[in-house]
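The complex is shown incomplete by one protein chain, all other protein chains being positioned as in the whole.
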Amino acid sequence: MTISSLMLLCLIIPAAGAVFIVLSHRLADLREGVTLFSAAALFAVVCQLFRRPDVFDAPATTLATPLPGLELSLQLEPLGLLFAGIASLLWMITSLYTIGYMRGNQEQHQTTLYACFALALTSTMGIALSGNLLTLFVFYEMLTLSTYPLVTHKRDHDAVAGGRYYLGILVGSSIGLLLPAIIWTWHLAGTTTFHYGGLFTSAPPKAVVSILFLLYAFGIGKAALMPLHRWLPEAMVAPTPVSALLHAVAVVKAGVFCVVKVILYVFGPALLQGCSGLVIVQVVAGFTLLCASLIALRQDNLKRRLAYSTISQLSYISLSAAILAPLSIRGAVVHIAAHAVGKITLFFAAGAIYTAAHKTRVSELDGIGQRMPWTMTAFAIATLSMIGLPPTAGFLSKWFMLQGAFEANNLLVIAVLLLSTLLNASYFVPIVYAAFFKPERHISDHPHGEAPLSMVIALSATALLTIILFFWPDLVISIATRLSIGGVS
Amino acid sequence: MNLIGHYNYLISIFLMMVGFFVVICRGNLIKKLIGLNIFSTSVFILYITMGKVAGGTAPIVVPGPGPHIYTNPLPHVLILTAIVVGVATTAVGLALTVRIKERYGTIEEDEIRLKDESL
Partner (left out) sequence: MNAHLPVLQVILPLLGAPLCMLTRSARLNWLITIAVSWSGFVISLLLAQQVWVNGPITYNMGGWVAPWGITYHIDALNAFVLIIVTMIAALVAPYARRSIQKEIDRHRQAVFYALLLLCQAGLLGIVITGDAFNMYVFLELSSLSSYALIAMGKRRRGLTAAFQYLIMGTIGATFILIGIGLLYNLTGTLNILDLAEQLNKHHLIATGNRTLITAFAFLTVGLSLKLALFPLHLWLPNAYSYAPSVVTIFLAATATKVAVYMLLRFCFTILGHGALFQMTLGKIILLPSLCAIFIGSIVAIFQYDIKRMLAYSSIAQIGYMTLGITMATPLGLTAGILHLFNHALMKGLLFMTMGAVIYRVDSVYLSDFRGLGKRMPWTMAAFVIGGLSLMGVPLTAGFISKWYLVKSALECGWWPVAGLILIGSLLAVIYVWRVVETAYFNPDHELEQRSCEAPLSLLLPMWILVIANIYFGINSDLPLSMAARAANLLLGVGV
């Protein structure tokens, strides 16, 4: 099969999955079978792409030409392939988990949920494979719209209010800032096709580059730079598998993916070097990093704490990418993968606790490690990854990031990274400590064990991935290295 | 500036303003329609004035030595059409007024508004 038909399959499989899910809404087993099957098929296709040596040399595949001179096209590059790989792998695991969660909690509107999941994955694949800014924007919007029904899944007042935040901030920032940035780019460069090292043939003035970069950085609301981060905690009203999807697989990763892609493929590090917009983004990202960690410290709701942790971790990626040093770009790329597997484990664990014990608060978790050993062990492993300790994937990325900061000789960044490591530890370690070493505060009437098997399998798998990524990081690092060649120090 | 020479234009502007004033300021729907008619009549006068050629006669070919000066007949024709349109408009307006009277029991604008708001 040609590369281009494989790429098309990446879009068609989840989209067709969505259609079949809706068609089979009366037969729950068939519906979930379709979900699992399409997830597995998608992963198989993406694996095929990984195995092809000529994958990056294929010409762009044009889907449609809405405007003359401006088409929707697909083109693979290393970063997109990595993102597609992470998303498809984790969708498979998430589907397994979702089935356990949905059945365990007897949720309503399951068909809508599965169908929107599949649509969200279609959009994510579209973002990963997009060959120009217009395509990226189209799928970016599609992702927002397809995840909106997931956020408002419960259909109560909180859910609808959360959904408003979600939609308002994401659509507002993308139409208000990202779209003008794209049109402006087209106006200046005459093209929106991604090109490694920048798509501008003649460099625009420094001031224009600065403003344009700021428009991108804040227009990509999914990257959750402050002050556009509020949608993340608000979206926590969604069921846990959805949160896992939002945080680890699709939405926020799409955000940082776009930021990194804009830095590498729209501007190119050489053009951005030394412009004031870049400095502003660095400062804002550093601020977001610390501030979100501080807020996370004070959250008692487990999912909200994880949400603020996500905001902070995303800023690691934006900050490192904005430093532009080769090693820090490498760190940013590795962290996309590392954070994905780590954070999804944490959310899976939170969902498992909710399903088995109906607990949502950090303060209720004393002694839960005895009842749910697998879940809490996985949680502990993921925590290590979040803090950046070996033997987990988080260590690698943090290592590269710190190296990159040294390379760029940016002491402030080093300080921020170290301080935030301390903060990470201080809001995660107490949870793990309390779960394993504190006695259960009040013995509940319904003694519970582990969550349903499919959930435990899913969360163990992702925890295992976190460790595997530490010992066998070759694939990720080779891709990251390819991307970091153009960095400047 | 020859005021007398522009007599017809002045009249037409005067009528236009009168009509406009009535349309805007009167609450009675029939009076509004009357205002509207005055307003469009002023335009008819404007057109007919334009067509007038000084010293011209009716455009009828008479035997005998020329050159005869004729008044331009086209504006008259146009205005005939416009008058028909005006009549039609008035008819629709009056029909609407009748229906409004049937449904609301009044043709005063402020009373109609009160009745709508009380719903």
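Before moving on, here are some points about what is shown:
Which chain is which? They are A and B, in the order written, and residues in each are numbered from 1.
Methods note: a contact is a pair of C-beta atoms (placed from the backbone, for glycine too) under 8 Å apart; a residue touches a chain by one contact, two chains touch by 3 or more.
Note that the structure is predicted; figures quoted are calculated from it, not measured.
Here one chain is not drawn; of A:Gly33, A:Gly104 or A:Gly172, the residue touching it is A:Gly172. Residue B:Ala88 is the one among B:Ile69, B:Ala88 or B:Leu114 that touches the chain not shown. Taking the complete complex into account, residues 64-68, 134, 137-138, 141, 145, 149, 152, 155-157, 159-160, 163-164, 167-168, 171-172, 175-176, 179-180, 183-184, 186-187 of chain A touch the chain not shown. With the whole complex as reference, residues 20, 23, 29, 32, 36, 39-40, 43, 46-47, 50, 74-75, 78, 81-82, 85, 88-89, 92-93, 96-97, 99-100, 103-104, 112, 116 of chain B touch the missing chain.
Note that in this section only the chains that are shown with their structure count from here on.
Centres computed as Cα averages put chain A at a distance of 70 Å from chain B.
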